[in-house]
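The block underneath contains the structure these notes are about, expressed in structure tokens.
Here we show just some of the chains, and they stay where they sit in the whole.
Naming follows writing order (A and B), and every chain is counted from residue 1.
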């Protein structure tokens, strides 16, 4: 079993909790309140800008020009996807841009920025991986299960894109390669980072579902 | 009114919410469950190590050797306080060290690390200020109001220390000086950072009070 397969095993309970989350269920059946979807898309747009920054930091720290280019292209893509959200879904679902990160988005983005600033590239890569990988798997799941007549159909269909699939494959290969060159101590940190970011994925959906806001 | 006085005005509702929080109340009356106090001290120890790292980052970025030395000494002090917790309160209140940050501690420390990595020194200084300033004010408040016979007396008394008072005064002077040299845009970012970190102070007490743990 290669390193990323082990990572996936580790987070099985978290992944199951995401698949069984009310947000995912109501998205597939089309019953998700539009205010909930709006919250999600708003926070996703804020998330993507910082996700791109985290990838830029990995690009700055990567040992080879090839890896640096790879992370730079991921960073560019994250912002282009963020723009796509604005140009398509903000219009389509009548969403106002939000400038304030809510708790889960705040915790997740700061974790990624702090980790990619202060930890090694290998650990940083493990931290950004769940956003690629879990998102793809959840996306495929939703795509397969969602009912045809669904107000969120247009958004669900973007998951079928092959471009994103390729990114995930590249990101998995990078992570496995980093793990091979890492010492056991560093591999443990990679596992911790992957698990933490996976947990934050769940919180991201959960905050949207509960339209969670700051208490003070 | 100088800049830091404005900052304090801005966070009045948050500060009031902290003073009126059940944690503070029960600490003063001695009714705080020991498990709650343990949670608080455990998370505080984890917090201080990263708070020290944030101060190290400000030391690395400060423009002058004087400011750099100041932040270095704050960083050193934060770790020495963390050690003091271990040597005194972990023993006194029979507390086991905890290695996992709970949600509020996690969000707060990653915010400080990300901000001091990526924002200007002035904005970073505004972000670390609440931990100095609010802590001193809450500490004085608790010290004045707490009943004499209190299982937490020994810990409450540390608040009366003059060494910490001097640090807060120095940190306020630094922040006012940075604000004077900052552009209006940067001053706005300083205000946002101060407000956000103040909010995270409230969450820190609130997580302890509710012994909040990760949901997945």
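Rule of thumb we're sticking to: a residue touches a chain if its C-beta (ideal position, glycine included) is under 8 Å from a C-beta of that chain, and two chains touch if they have at least 3 such contacts.
Predicted, not measured: the structure shown is a model, and the values here were computed from it.
Colleague: In total, how many chains does the complex have, if 2 are shown?
Modeller: 4
Keep in mind that, in the parts below, only the chains that are shown with their structure count from here on.
Colleague: Just curious, how far off is chain B from chain A if you go by their C-alpha centres, in Å?
Modeller: 31
Colleague: Could you list, by residue number, the parts of chain A that touch chain B in their complex?
Modeller: 13-14, 17, 53, 103, 106-107, 109-111, 113-115, 117-118, 199, 202-203, 206, 214-216
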